[in-house]
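Only a single protein chain was left out; the remaining protein chains are all shown in position.
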Amino acid sequence: MPAKAQEKQKLIDKEGKRIDGRNPDELRPIKIEVGVLSNADGSAYIEQGKCKILAGVYGPRETHPKHLALPDRALLQCRYHMAPFSVEERKSPAPSRREIELSKVIREALEPAVFLEYYPRTSIDLFIEVLQADGGTRGAAITMASLALADAGIPMKDLVVACAAGKVEGKLVLDLSDAEDKLGEADLPVAYMPTIDAVTLLQMDGNLTLEEFEQTVNMALNGCKQIYKIQKEALKAKYVALKEVAEE
Amino acid sequence: MPAKAQEKQKLIDKEGKRIDGRNPDELRPIKIEVGVLSNADGSAYIEQGKCKILAGVYGPRETHPKHLALPDRALLQCRYHMAPFSVEERKSPAPSRREIELSKVIREALEPAVFLEYYPRTSIDLFIEVLQADGGTRGAAITMASLALADAGIPMKDLVVACAAGKVEGKLVLDLSDAEDKLGEADLPVAYMPTIDAVTLLQMDGNLTLEEFEQTVNMALNGCKQIYKIQKEALKAKYVALKEVAEE
Amino acid sequence: MPAKAQEKQKLIDKEGKRIDGRNPDELRPIKIEVGVLSNADGSAYIEQGKCKILAGVYGPRETHPKHLALPDRALLQCRYHMAPFSVEERKSPAPSRREIELSKVIREALEPAVFLEYYPRTSIDLFIEVLQADGGTRGAAITMASLALADAGIPMKDLVVACAAGKVEGKLVLDLSDAEDKLGEADLPVAYMPTIDAVTLLQMDGNLTLEEFEQTVNMALNGCKQIYKIQKEALKAKYVALKEVAEE
Amino acid sequence: MASVMVKVKQKQIAQLIAHGKRLDGREPNDYRPIKIEVGVIEKAEGSARVKIGNTEVLVGTKVDVGEPFPDTPEEGVLTVNAELVPLASPSFETGPPDENSIELARIVDRGIRESKAIATEELCLEPGKKVIIVFIDVYVLNHDGNLIDASALAALAAIMNTKMPKYEIVNGEVKKKPGYIPLPIRNYPVPATFAKINGKMIVDPWLEEEQVMDARLTMTFDKDGNICAIQKGGIGHFTVQQILDAAKIGQQKSADIRKLVVKE
Amino acid sequence: MASVMVKVKQKQIAQLIAHGKRLDGREPNDYRPIKIEVGVIEKAEGSARVKIGNTEVLVGTKVDVGEPFPDTPEEGVLTVNAELVPLASPSFETGPPDENSIELARIVDRGIRESKAIATEELCLEPGKKVIIVFIDVYVLNHDGNLIDASALAALAAIMNTKMPKYEIVNGEVKKKPGYIPLPIRNYPVPATFAKINGKMIVDPWLEEEQVMDARLTMTFDKDGNICAIQKGGIGHFTVQQILDAAKIGQQKSADIRKLVVKE
Partner (left out) sequence: MASVMVKVKQKQIAQLIAHGKRLDGREPNDYRPIKIEVGVIEKAEGSARVKIGNTEVLVGTKVDVGEPFPDTPEEGVLTVNAELVPLASPSFETGPPDENSIELARIVDRGIRESKAIATEELCLEPGKKVIIVFIDVYVLNHDGNLIDASALAALAAIMNTKMPKYEIVNGEVKKKPGYIPLPIRNYPVPATFAKINGKMIVDPWLEEEQVMDARLTMTFDKDGNICAIQKGGIGHFTVQQILDAAKIGQQKSADIRKLVVKE
């Protein structure tokens, strides 16, 4: 669609509501399940808006190929991958440059949380599959991947939770959808460990003054704190379910 | 050529003869030579109709790369590859998906015949080069490759022989040519070890009733039995020739 | 540009001068610097006409991957690579067939000079980056690369020096520029070790009688001998500079 | 130790099958429970998730416009791709498709193509120039055996679920008109896969059975019970009689499973 | 032995930084000397070589005509590619771009794209069919730390140095007219990169500092001092306060460095 036609579409109405009916500081609906795959050592699934993302963790296991093994800690490997049918135009299965960059920044967002030094010479392999993409896939992926790591029994300092905030038609908004990300003025995803005030991912595209930047970071952190609760409930639900199964 | 034009061409005439003059249950002319390459440990060449296929076997030899070696038997590797000039439109030298699938099914057709357990940790490498393609390349390749293995001195339970049968204009026919394969209603290649009643390859494309299926399988097996004789003669010819050379 | 239009352009004028004003047996201006990179063990930079080429040498160092190591001598590896912006039409960064061939012939031009047997099991890695291409890149690359090897302290029998000669509009000329190479009748690059009369690279494209061939080879060798002096001065300049630094 | 336990289990599986029994309690000709959901990916033109026991496969379709193959200028193009994504099994690796994923894609492709399930001649917009391309992407999410049947079934359900834009040619350019129409589906190919273990034939092998099987046989049947595609796999062999018997059983199994997708 | 010496040096770097000092004598917020040369490759449409200390990056641009992306039919195309050529560092290898070179290229790309440095809407020749493509190739020649700032600065200098042919459409074919015009440049994005070592923030880390840093933070500012792109890297973390502080310092550093490229 040519830029001109797009500009006509209003992303925020007179009452300050967004096109999907949300208030500026409102998250999209989030649904998280932990332990959804039978083969992986840990797994999780998230739906956040139209995002549908699945992750599986294998490890700690033998590093392959061997020469990658680290003498003093585990090797954390991460592949962020999109299904060909996850986006409007079919995506080639070969990894795109964007997927390679996201694999790196997601790994670096999770790595500060994991006690890798407990498992020297092994490999912990995280596979993230985007089944349907929407705005904020990297954030949803991190939120859910840290649960998959927990489900695999990997010890962590804290869960890592992620959320974006940004600017759309001059207003700061939380948890951007696809249209808001593409047509808005700024998108700023943050990954965070709330209990130790650690920002583990920070990226931005767009244009923000220094003042707006500070506000946007704080809005994203507020989103993180809300999602953190949902994360913990999802983890609890898995173990309650397990307990019930055990007690049956 | 558009499908409509092709349909006008009759593949079987009023007398029941096929476009190349064969009867329905008649094989194409077959010429096999064993031991045609000086470097390979074993080799063979076949012409079946317009098919011209060459195979070379190296091994048992050191497995490369080493980590592929199996502790209790030899690794049988097989590459089915077509020369760029072997078909109407030039084929790119990179392996196509069809070549990768055929490499697998041909390997699995030959593997049941070979005493791989005699050569643990080694590799037996079979290279099949299609110099000219016609209908039935996979069958001709298997027939000839099992001779190349024999020529390399690899012990086998039986020679594997292969042949296709199928349906063309409603008639069941043996050993389909290219045109019959493309325009016919079904193509069913079978690989077989006659002395132990073992079917080691079975594929089909097309449309057959259960009854037709049984008839087609039997027709293909009949073809196999005829070719089996030619196979054995080719092998004998090689060793008679060797003996003559030795006695000169 | 169509061939016809090109033919109208005269590459040699009535006075026998070439389009860049040179006489037939005259080299392009050459500027060489040794030791221009801080990380590489040895490095050099050359400008010859519009050619701008940089080389770095790492080694002798551990061979990677290990199975390439040679028991009795060092492995000399060479990559000739062109920057995407080095030519008129942007070049894809992936190595072209031409770059792969040149990497091989340049390696084979330098290898006779190097005492590889002094460093068994190690690797000497030479990386040549063409920042701007003109006629005669392979010659300039060899001339400069042998200085980078010397700068890395690799012992050599002699410096290898290279230069092309060729035929343009019926005249034999030295050190062809891009236009002369493309529109001329022959280009003959030679690499040479002057003190031991060793030709280590010889290629030719074009059309020469046997008599012309002999003259062209001799013209190229004369060019080599002139450049050899510039090479030695560049090497001396580096070590004088080092000495001055040391004495300061 | 693990490996010893694996061998004990494998022996147990083989011995049970010799007596017509299976470790998970099934009869030789029983499938595991099959669950089919469609329309699970809204951004795909069609989608389906199929579970056979713990095996789980997701198939999404995309529809686009492109050039026909030179030898079929008046037909749409069908492209099947399969990915064995590494979260589905510790034995799957990242990287370009290997022989297993290529074989899987080609078996699924063959069933659809040979049964003429999609009326590709209705997918031509401008002969020789513009046709509709249907991408069928098979995504294996959890591997617990018999990927072929799960993938082929999910692919069938996904193409039946596919809605494509209405296209028209205006001044040589392809335009989308408002609205969507279903893909023209003419047949319903369904495979039945057998494993041979210890000389006996069973259907729908799960992972532990696949690890001890000698050979695998997949027969795909169309809506009329005719065979439209066959693939033998594995390094063992079948007798001729085993193949003829499998064809009869497979025809029945395939008809039963088809009813889960094709509601009449 | 080498490895022991490396560890001693690394410890020394970390300890100095804890006291607000650096091994090479710089203050925490000092850049190394920056040197910029433009027009160094005559065959490129634009070029620049930037040195920050011993780090050296060459950027060349090429201009060509091609098709626009389907979703921006009236805009030119910007393509950034980075090569960590193996003569630049013993840790760089030959082969296709790895995650480090891809990340580097995407950070440079993002700064130029998000600040709208190039007016891509002026690079359209025929909407939906023919637009101008600008290739920006980042060539790292010597790696002594902070490749991001050196690459982004060289890219900015190179696009400002770029002259492109005048094109016109004649009977649907693209023709070159005589003469050249500069690329339409509208903004001047400049990044500032921080490293966190031993809990402290420094700017412009050199190689030895990068080897001990916990995390890296790059903020790119446009000509008005607004932030247009951010990238955190490395396996450590930042506190929120560290990020907000870095933004203020980065804004100033970026303004200082911009003056080296944009002469008023």
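Letters A, B, C, D and E mark the chains as written, and numbering starts fresh at 1 in each.
As a working rule, a residue touches a chain if its C-beta (ideal position, glycine included) is under 8 Å from a C-beta of that chain, and two chains touch if they have at least 3 such contacts.
Computed from a prediction, not measured in an experiment: that's the story for all the values here.
Looking at the complete complex, one finds that the omitted chain is in touch with B, C.
The chain omitted from view is touched by exactly one of B:I19, B:A69 or B:A83, namely B:A83. Across the entire complex, the residue among B:G56, B:P189 or B:G223 in touch with the chain not shown is B:G56.
Counting the whole complex, the residues of chain C in touch with the unshown chain are 1-3, 89, 97-98, 100-101, 103-105, 108, 111-112, 188, 193, 197-210, 213-214, 217, 221.
By the touch rule set out above, chain B reaches the unshown chain at residues 37-40, 43, 50, 52, 54-56, 58, 61, 79, 81, 83-90, 93-94, 125, 127, 129, 131-133.
Criterion: only the chains that are shown with their structure count from here on.
Shared contact partners of chain A and chain D are absent; no chain touches both. Relative to chain D, the most remote chain by averaged C-alpha coordinates is C.
Each chain gets one centre point, the mean of its Cα atoms, and the points for chain A and chain B are 52 Å apart. The multi-chain contact residues of chain C, meaning those touching 2 or more other chains, do not exist; every residue touches at most one other chain.
Chain E has residues 97 in contact with two or more other chains.
The full set of touching chain pairs reads A-D, A-E, B-D, C-E.
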